[in-house]
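With one protein chain held back, the other chains of the complex are shown just where they sit.
Now for chain A:
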Amino acid sequence: MTSMEMAHFPILSTILLSTVLGLLVILFIPADRPKLIKQVSLGFAGLGLVLCLWLYQAYDLQKGGLQFVERFLWVESLGIYYFNAVDGINLPMLLLTAVVLFTGVWTMWDLELRVKEFFALVFLLVAGVYGVFMSMDLFWIFVWYDVSLFPMYPLIAIWGSTRKEYGAMKLTLYLLAGSALILPGILYLWAQAGGVTFDLFELQKIGFSPFAQKLAFIFFYIGFGILAAVWPLHTWSPVGHVAAPTAVSMIHAGVLMKLGAYGILRLGMTLCPEGLAYWADLMALLGTVGIVYGAFVGLAQTDLKYVIGYSSVSHMGMVGLGLSTMTVNGINGAVFQMFAHGVMTALFFSAVGYIYDRTHTKMIPDLGGLSRTMPVASAFFIVAAFSGIGVPCMASFWAELLVFLSAVKTYPVRGILAVFGLVVSALFMLRVVQRTFYGERNERWAHIPDVPLFLATPRIILVSIIIFFGIFPKLMLDVIQSAVIPFVGSL
């Protein structure tokens, strides 16, 4: 590739710019006009969504490989490129980010505290997320990765609840400790390659020594694994989810955690295939433990957000297990699960968010019989719960099916254990649904109105996406496969 390459409209940079521009516009609106700030935020989030949808349909399945490439030399002496592109792996992630941002902003329509700063920070965070997903240069991946992490601290510490300062600090330190491993990993590979390029695909061609691959892979696996909530590095995750406000929980569990899994896949697996082969066994083991552990701990929770937090640990375990199989089905399933879990968790948190905003409690014993007081709000949670269990006609059904099929084949014992974990997770989800939405009605909440149409809309969008891709999984699997098949072939 030449140092400059771009013969088309820079759609990826425009997507990135939609958040940066949104951020700047928000900064220039006076803080005493919260309504305008919300409208502008929704407008820019919507713009990002439209662009991502266009990108998704414009992606050429036949051609596969990298598309919409934008590549400029940035720092010559170090070989840093501003290099954006999409393939079948990051395209679904970009779409996911756009969906979650759009619905997340909409969900926070009732926010009153320091509105301007909230949305500015959310846009900064999402700029980082978009950046990681579209960058193909290790330097930029790392930069955007850190940009997406540090707004989490104020977002949780100012607008959060339940031990918010502790949660925010724990989360920030954990995640940045992760990045403290990623940077040496990146620089190590760069130095091994002669210190001439950070271009992911140039580095991929080099073929590092087995030792370098094993070493770098474990850096990436632990570093990104913290964000992906790989057991036992997950402890920040339930605490952080519980402390965060609704939209931040949505973005965080829905999108940010996927950055971790994506990083393992994009940096660890792509650059260090031999490292992957060496550590795959451990990855599978930790993935399985995560699935079973998350399910069992979820069983014992009484706080709705903790339930979702631990179910996330379990579901992200599936992503790890899928990736560790090194098969087309396994990786397909893992990437699809990243998307499905993102939408599903966003729905989960937005459903709980509404309930919490009205009742000021998220403790299961305090709720009860909610489906009679607020049937629509309850329905959102129930749909998300079904999706979490992997009921057919939901996007996650296909994802989990693919992961388990390949896991049972590759790692029989662990695969079966993981399926067992799924059964436990079904048990705890149904228990939560039963105790929170059915059963005896708590009269304290009898007067609470159901979710109005305006606030229901973002949740309806999320439900529609879950069901849409549940019925037409091919629309996503074909895209994912276009990148995964050549990748597995090269392993």
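Assume a residue touches a chain if its C-beta (ideal position, glycine included) is under 8 Å from a C-beta of that chain, and two chains touch if they have at least 3 such contacts; residues count from 1.
Throughout what follows, contacts and distances are computed from a predicted model.
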Chain not present in the shown complex, as UniProt names it (candidates "Cytochrome c", "Xylose transport system permease protein XylH", "Thiosulfate reductase" or "NADH-quinone oxidoreductase subunit N 1"): "NADH-quinone oxidoreductase subunit N 1"
For the chain not shown, which residue from A:Tyr56, A:Trp74, A:Trp109 or A:Phe468 touches it across the whole complex? A:Trp74
Among A:Leu21, A:Leu176 or A:Ile467, contact with the omitted chain is made only by A:Leu176
Filtering A:Ala157, A:Met257 or A:Ala407 for touch with the omitted chain leaves A:Ala157
At which residues does chain A meet the chain that is not included here? 74-78, 139, 142-143, 146-147, 150, 153-154, 157-158, 165, 169, 172-173, 176-177, 179-181, 183-184, 187-188, 190-191, 195
